[in-house]
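Take a look at the following structure, please.
Of the protein chains in this complex, one is absent; all others appear in place.
All chains are identified by letter, namely A and B, in their written order; residue positions are counted from 1 within each chain.
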Amino acid sequence: MEEIIHDQELESKEYFINMGPQHPSTHGVLRLVLSLDGEIIRKVEPHLGYIHRSIEKMCEHDSYQQIVHLTDRMDYLSCHINNEAVCLAVEQALEVEVPDRVKVIRTIIDELTRLSSHQLWWGVMGMDLGAITSFLYGFRDREMITDIFEETCGARLTMNYNIPGGLFFDIHPNFQKRTKDFITYFKKKLPEYDALLSDNVIFKQRMNGIGKLSKEDAISYGVTGPTGRASGFSCDVRKHHSYMAYDRVEFKEILDTEGDCFARYKCRIAEMWESMHIIEQLIDNIPEGDYKVPTKAVIKLPKGEWYQKVETARGEFGVYIISEGQRSPYRLKFRSPGFSNLSALDHMARGCKIADLVAIMSTLDLVIPDIDR
Amino acid sequence: MDNEEIKKFILDHVAEADCVEGTQFLQVTIPSEKILPLAAELKSNETTSFDFLFCLTAVDWPDHMEVVYHLKSTTHNHQLVLKAKISTRENPEIETVCHIWRTAELHEREAYDLFGIKFLNHPDLRRLLLTDDWEGWPMRKDYDDPINMIAY
Partner (left out) sequence: MNWLYDFSILTQSIHESLSRNFVPGTVVLIEMILAGVAFMILFALLGLVLVYAERKVSAFFQQRLGPMRVGKWGTAQTLADVIKLLMKEPLMNKNADKFLFNLAPYIIMISAFMAMAALPFAKGLQALDFDVGLLYISAVSSLGVIGILLAGWSSDNKYSLIGALRSGAQIISYELSVGLSLLTIVVLTGSLQLSVIVESQADGWWIFRGHIPAVIAFIIFLIASTAETNRGPFDLAEAESELTAGFHTEYSGMKFAFFFLAEFANMFIVSALGATVFLGGWMPFHIGGWEAFNNIMDYIPPIVWFFGKVSFMIFMMMWFRWTFPRLRIDQLLTLEWKYLLPVNLMNILVMAFLVLMGWHF
């Protein structure tokens, strides 16, 4: 067939399409310039910066307590984890050991954040593939976590609960009960997610074998998180560089070898189960104690540099602080997981159709403010 | 491989390397001209095999520029901070490593965009986050923007 087409030399020209910055499936202001041959993608070129706020430059003028409040504006879906990364880096530099209570609470909050992020991802993923109903289901369940957070820290989106040295407040008296209620509820609902999408024939056809990423490429592109783990790249920071209470809980690192969209999908669903498992182990065993250690009003880190990595819902988030002994860092770099994951998009999407690109982008789970910073 | 062995490995290849044992990682500073052969060796040599570049960034020091590579080996699980010192701030240039670690392509574009470090042989060195007609390199310490002043 292909030879026949070649013989007749059908003339086809590449053309460009501007996908974004306003487009329903770029989830924000990502702009992709696609070179297309009919419906087949020849090249994807990301154009970034539509929501670049130069947070790194701002950090060079802010105190460490203030910096914490900027990080949740990057990956707004894993805000607690981002905040925690800065806190951990500062605590590490100050050589402060936070109380056990803080460690356990932070771990629970982290996992709740991961759950809520994956719920939103699941909903949006279904919507990107045209099953709008999943969007409502995902948000319905996410609402419960958001309520827990609202009660705990007062905010529903850009939440701030971690501060260098511990937590803003102690947990709300209802926290444990509501979290347990949520886990019981969501354990019933998660199989529904499978029933609606994972077992659907159309869905499987759309996902299987699409957007393949080999393990070598995943490492080379620095693709981390569930996306990297679906390719077989064992990159769970919680396992490899354990922080907070992750070393005392039992959980599996979800690995897959396929590296296609469906593997990434399965990875995230399995991670939701693992997150619930982690919370279950900790929620009844929150130790008594202080919820923070007192720090000075003006934190001055000693001269030196620190790198702290944590596992957000999207992958490895890193904070690189260089301090000259001042109240603000000399240089601060955020290694955001979305930025590196995005770099593999072109590699994965070449030769696919437009509809596949949407599926690939969806399984990459990009958050644009996280990429642009 | 532990830090001592890595240190020895690097000193074998780049004699003028300056190794400091940090609180977390071994920090190695080398002159920027030596980066390409060393990076290629660190990636390909089986005893080191630093295949995962998890962070690439630039730092603007008062008298020089620095490109910082955070490396990790997924097989040996050791980590290393490699710093390439560019002696000039005026027109900093360094070889690209994006054919060794592909993630470097976007990270180097970002460093070029914000610090003005020219990565030689980079396939597509353009502004990434800022508009194409932006003047100056915003993350440099001497960057002055009287219109969008950062209140302090």
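Criterion: a contact is a pair of C-beta atoms (placed from the backbone, for glycine too) under 8 Å apart; a residue touches a chain by one contact, two chains touch by 3 or more.
Just so we're clear, the structure is a prediction, and the values are computed from it rather than from any experiment.
Undergrad: Quick one: jot down which shown chains the absent chain touches.
TA: So, taking every chain into account, the missing one touches A.
Undergrad: Which residue among A:W122, A:F149, A:F175 or A:F203 touches the omitted chain?
TA: Answer from the full complex: A:F203 touches the omitted chain.
Undergrad: Tell me which residue among A:S25, A:T71 or A:S336 touches the hidden chain in the full complex.
TA: A:S25
Undergrad: For chain A, which positions touch the chain that isn't shown here?
TA: 15, 17, 23-25, 39, 126-133, 136-137, 140, 196-197, 200, 202-203, 205-206, 353-356, 358
Rule of thumb we're sticking to: only the chains that are shown with their structure count from here on.
Undergrad: Averaged over CA atoms, how far is the centre of chain A from the centre of chain B? Could you give it in whole Å?
TA: About 25 Å, centre to centre.
Undergrad: Would you pull the chain A residues touching chain B in the complex into a rising list?
TA: Per the stated touch rule, the residues are 48-49, 52, 54, 56-58, 61, 92, 217, 219-222, 224, 233-235, 240, 304-307, 309, 316, 318, 320, 322, 330-331, 333, 335, 339-340, 342-344, 347, 372-373.
Undergrad: For a test of understanding, state which residues of chain B touch chain A in their complex under the given definition.
TA: Chain B residues touching chain A: 22-25, 27, 51-55, 57, 59-60, 68, 70, 74, 77, 81, 101-103, 105-107, 110, 114, 128-131, 138-139, 150, 152.
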